[in-house]
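Removed: one protein chain of the complex. Kept in place: all other protein chains.
Let's turn to chain A:
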Amino acid sequence: MEDQQWLITQLEELLKKSHDYKQKALLQATINLIIEQEERKEQLQGELDGRLWNPGNWGS
């Protein structure tokens, strides 16, 4: 998570330095994608935790 935050900061710096509009858009999309992946991981982890704590599964 810390690595990702560091990387996002670096990508934001790179975005400011880019001279090309399409490249700026790509770098912003990269940041957005990494954040989206992180959110998806949290959702799946939540789903998994919920299932593990489901009493219906305890007997099996």
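Convention: a residue touches a chain if its C-beta (ideal position, glycine included) is under 8 Å from a C-beta of that chain, and two chains touch if they have at least 3 such contacts; residues count from 1.
Everything below uses one rule, namely that contacts and distances are computed from a predicted model.
*Asks:* The hidden chain: which UniProt name fits, "Phosphate transporter", "Multisubunit potassium/proton antiporter, PhaF subunit", "Cell division protein FtsL" or "Putative NADPH-quinone reductase (Modulator of drug activity B)"?
*Replies:* "Putative NADPH-quinone reductase (Modulator of drug activity B)"
*Asks:* For chain A, which residues reach the chain that was dropped from this view?
*Replies:* 3-4, 7, 10-11, 13-14, 17-26, 28-30, 32-34, 36-38, 40-41, 44-45, 47-48, 51-52, 57
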